[in-house]
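Just one protein chain is left out here, and the rest sit where they should.
Moving on to subunit A:
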Amino acid sequence: MSLSSSTTDIFAAFQDHINKDQDVREEIRAAVRELEQKARALQTVLHAIHQTEGVVQLSAICETAEGKFEGIRQQMKELKEKVPADQYYRYNDHWRFMMQRLCFLAALVVYLKSERLIDQVEAAERLGVAVKREDGFHLDLDDFLMGLLQLASELSRLTVNAVTAGDYARPMRIAKFVGDLDAGFRLLNLKNDSLRKRFDVLKYDLKKIEEVVYDVTIRGLRPKVPEKEEGQ
């Protein structure tokens, strides 16, 4: 009977669809795994900034870190080829976290080198992806912002360790920087999503940094150059 045969056709097509989908996902997963490994390697390099000697060797550490980005861009190209055009958001769960992490690492390197905030275009360039969706495999804004929030957490840790390493000026600069970042984030009308939840952590990072600044200031460890903001 025609009903059953046409229905069977419909479902056979679906089986085909599932199989193809799973193949694509398998390939994407493999490519993402590679990228995650590279990201971890880069992160290990950057973790050295928290060592006691770290703050002194910042430029050397950044140099090494810079060298890692080329490999990441290469691998990113691999991933890009695996993702069918216009289906970024169908599969992006596979690389979302990795992308956030890479954004964070890129932002950290830029900050350590020049103490300024990376922007979306710059981050995308560093990672070898497009900025806009129309241009193909791109850096999703949410992921980029997530990366910036991770940066704030890392800097709050660095604040503590910089003081331990005897760098008393750094906390003031970080406080200013993260304060600006916080002001920026407060401009955003966030929905009740994961970005919003992650943003809620920012105030604790900032608080932590302010506490360090306070501790340093009250003990008179603060360098001479007066800094207006945290003065109390």
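Assorted remarks:
Keep in mind that, in the parts below, contacts are C-beta pairs under 8 Å (C-beta built on N, C-alpha and C of every residue); 3 or more make two chains touch, one makes a residue touch a chain; residues count from 1.
Throughout what follows, contacts and distances are computed from a predicted model.
Missing chain, UniProt name from the options "Nucleoporin NDC1", "Small ribosomal subunit protein uS7 domain-containing protein", "Translin-associated protein X" or "SKP1-like protein": "Translin-associated protein X".
Touch with the chain omitted from the figure is made, among A:E70, A:D86, A:D135 or A:D200, by A:D86. Of the listed residues A:E66, A:E125 or A:D182, the one in contact with the hidden chain in the full complex is A:D182. Residues of subunit A in contact with the chain left out of this view: 2-4, 6-11, 13-15, 17-18, 86-90, 116-117, 119-120, 133-134, 141-142, 145, 179-191, 207, 210-211, 214, 232.
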